[in-house]
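My questions all concern the structure below.
Just one protein chain is left out here, and the rest sit where they should.
We just call them A and B in the order they show up, numbering each chain from 1.
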Amino acid sequence: MEIVKPLTQYLAALLLAPLLPGIINRVKAFFAGRRGQPVLQLYYDLYKLLQKAPVYSRTTTWVFRAGPVIGLAAILTSLAVLPFAGRPSFLAFDGDFIFLLYLLGLARFATVLAALDTGSAFEGMGASREMQFAVFAEPAFFLGLAALARVTGQTSLAGMFGVLTGDLWRTAAPVLALLTASFFIVLLAENSRVPADDPNTHLELTMIHEVMVLDHSGPELAYILYGAALKLWFFGALIACMVLPRHSGSWAGDTGLFLLAMAGVAAAVGVVESVIARLRLIKVPYMLITAFAFSTLALIFQMGR
Amino acid sequence: MLLVLLSIILLLASSALALFFSREPSRAQDAGAYGAVAASALGLWAAVRTLAAGSAETLSLPWSVPLGSLSFCLDPLSALFLVPVFLLTGLAAVYGVGYLRSYAGSKPLGLAWAAFNTLTAAMVLVFTAANAVLFLLGWELMAAASFLLVLFEHDKAQSRKAGFIYLAAGGAGALLLMAAFALLGAGSPLLDFASFRTPSGTAASAIFLLALGGFGLKAGFIPLHVWLPEAHPAAPSHVSAVMSGVMIKTGIYGLIRVLVFLGPWQEWWGWTLLAAGCVSCVLGALFALAQHELKRVLAYSSIENIGIILAAVGLGMVGAAHNADRLAALAFAGALLHVFNHSLFKGLLFMGAGAVLHGAGTAELDALGGLAKKMPRTALLFIAGAASACALPPFNGFAGEFLVYLGAFKGISSYPAVALAGVLAGLSLAVAGALAAAAFARAAGAAFLGEPRTERAAAAHPPDGLMLFSMYALGALCLAVCAAAPLLLVPLVSAVGAGFGGGFGAAAALEVPGPLVYISAGALLLAAVAAIAAVKRRSMFPAARTADVPTWDCGYAAPTARMQYGASSFAQPLTDFFQPVLRKLGQYPVIAEYFPGKASFSTEAQAVVYNAVYAPAAARIRDLAYRFSWLQHGRLQIYIMYIVVTLLGLLLWKL
Partner (left out) sequence: MHTFAELIIVFVILLDLALAVTGSLSSCIRLVAVQGVVAGILPLLAGSGTPHARTAAFAAFIILLKGVVFPWLLTRARDRSGARKDVEPLITYPASIMLCLGAFIASSWLGSRLPLPETNVAWIVPASLATIFTGFLLITTRSKAITQVLGYLVIENGIYIFGLALFVEQPLMVELAILLDVFVAVFVMGIAIFHISREFDHIDTAELSELSDWRRGEYGK
């Protein structure tokens, strides 16, 4: 019986993740006064891509083909560790967030190598930027988790989110608010959203993540797009767990609220994308340093309490 | 213990034999390599047995040297350091046979093998000596043998410079160590480790600083690292693998041993180690990112990993000072595990770099590219090693760092001082990890992926079977260590107990099993998911079209290999951001016209610390020395007069 709930949670994450980009796009369309693409657009895209035969450049090697597979596998594994609605998943252990951090690193490493394998200047550019931003995002994310560990006194994600209740928000609101802000900035940067990156831009020169996967096609592109949706789910779930400290005790109630919060996070991303202009590339590290500053402040606050 | 002694004797004998055959390269190769492999097998058996048993063996032989004794001790800590020594030197010897073949006739292979086996014997001696004189003997022998290997290509000016810096660093380190051991052994006639008495507070601090300097010069943490990025790339690649993989660990080993002799630790020692470790791991990774030569990238990455180990030891000591034994046990176990892991993946990476050097004739990143098509297996193994070095699961680098992180997080929810140490250690590891990932993605990408940038790279040939065998063995070990992490529990716990004290061993027995199980569970889960994803992908289009099309370069019709993102451009955003630290030199083209003509661009990574600190200091000392040049006449009579005058002076002073 105990395996059923984690399994349901995991499957729900796998099935619902492609909804998030759909929600973001609809919110953006609403702000722009357009009708927008269907919410289920990514599902259609994935289905279509899986039917298509891939084309490989003669420059590429096995590295190019392995990239999307390893990237997706890493994200799938990380979702098996990530708590769902504040409840543990299949695997929950002390320091599991370190494992998650490095799984994301593995996905990035595989994607970057696959991009470099094409020998294209544009993809190299994207790869270089991806690695650059990771150098600023990872410390911010790490310090945020450290502060969260100190606030909750726990060393596993499920433990942290299990302890994170309304009472804690009442006593440590400033710290938790700072952390949520920091995680949100990291979400925007890691998932290549405005203002760090623009998934819809026309100019390859200014892209980061999208330009790295220009040469992928067919099922490999489907893997990449699906992996990106899952990654958005990953960060969204972290924030949803942060801002939704209520544990009603009923699994169905918690899950429902959690899904609503996920939709809310996606909508928030859409709003941010609509009201903020994209930063100049040179300023993206500044944004991530701001997230780092938020995490540091939260940690100092918590240490001095 | 006898087996280890036997392996030392075997190594020394085979090096004599190799020297004897120095006129016949192939026989010299055989003598050296068979000796090294046989000695490795013997020693490995002994070391593994000690680790499994978890007990120490000692051996004392009569020796009539004043102040010394032939005392050996093989305890789990020694054994934990010896396992990678034997593993890596054995595999490096196999690799070396293939690697050195092309040098037959042009270089003295007999001498190279003699030095290599002597180096191994000296390292084994260092790790098993239980007497200060014996230890220093091994230490100096190690420095001398590796010096010869650094000068293997002495016709290159860069190698000669590297050799000189290496010699100077080794000499300075040995002097500091002699002073440290003299202070430690005050009052024990034979300078046996077992007879050392715990020194008092100030003396202990002085010994700590001396040992930190002496062992630090060998371990190569910043700012004592200046010799490392020069010497490691200069040596033949299988020797670089051994130097980076295990030889620099003698510094860590010595430091741990001395710490135990010093009795109750003072908190600031821990902070010193932590600070040095944090600085080394972040700057090491950053400097690695800026290098243009593959082996230099790896050398700086060794500095980063030494930093990680040192930071873990420091974190543990700070924790121990606040009675956080469990934190300390985790940190110490992580440090020791990383010692082991680093030797595996760094050995693999240096061998991969050697294969590149061997196949393409150069290891300059901007002259390579596209090697994955010419040497696909080397590419696979190098990328696996790179992933290990970035601590990415499911490779072994992750296992040790995970334990350190866990210790750091234990600290973060503890007292403010311990929390600060935890945050510093964890944050440095995170930053260094991200920088190392950038550095290795850059190195692997520039060397193996894309299109070849030069004709040499286009004409590269794959390494031979012996070289590949060694790399495959190390690559398999890198995967196996993470997947089979729980098997390492007993060795780790007993080594922590032997190295840092029984209390920490007991704490480690409580704290370490869980994480090791989860590391392997996570790695296996990841491997399973990846296998499913790969099989699923394969089932969709089993015979995918590999049409003969070029890369879609955003519509550009005639891309050339020179348009690719190279090593310099890949790192540029980060190196520009960290320019105040890196101080790279460069010439940038200025575009002033609407139709600019030819332009050139160059960047050069500086040896920042060497140029800013050591070179001016050395110049100062040289100037000072010139003032006394009037003492130097080059006439024997006057020198003898100096000696007589000194003797008389001493005599008068004692009267």
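Please note the rule applied: contacts are C-beta pairs under 8 Å (C-beta built on N, C-alpha and C of every residue); 3 or more make two chains touch, one makes a residue touch a chain.
Just so it is clear, the structure is predicted and the values come from calculations on it, not from any experiment.
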| said: Considering all chains of the complex, which shown ones does the missing chain contact? | reply: A
| message | Touching the hidden chain in the complete assembly: which of A:173, A:260 or A:276 does that? | response | A:173
| request: Touching the absent chain in the whole complex: find that residue among A:21, A:105, A:236 or A:285. | output: A:285
| said: If the hidden chain were put back, which residues of chain A would touch it? | reply: 170-171, 173-174, 177-178, 283, 285-286, 289-290, 293, 296-297, 300-301, 304-305
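Here is the rule we use: only the chains that are shown with their structure count from here on.
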| note | Listed in rising order, chain A residues that touch chain B in their complex are 50, 53-63, 66, 68-70, 72-74, 76-77, 80-81, 90-91, 93-96, 98-99, 101-103, 105-106, 108-109, 112-113, 116-125, 127-129, 131-132, 134-135, 137-139, 142-143, 146, 149-150, 153-155, 204, 214-215, 218-220, 223, 285, 299, 303
| Residues on chain B engaged by chain A in the complex (per definition of touch) | 369-370, 372-373, 376, 379-380, 383, 387, 390-393, 398, 402, 405-406, 409-410, 412-413, 416, 419-420, 422-423, 426-427, 430-431, 433-435, 437-438, 440-442, 444-446, 448-451, 514-515, 518, 521-522, 525-526, 529-530, 532-534, 537, 540-541, 544-554, 559, 561, 563-566, 569-574, 577
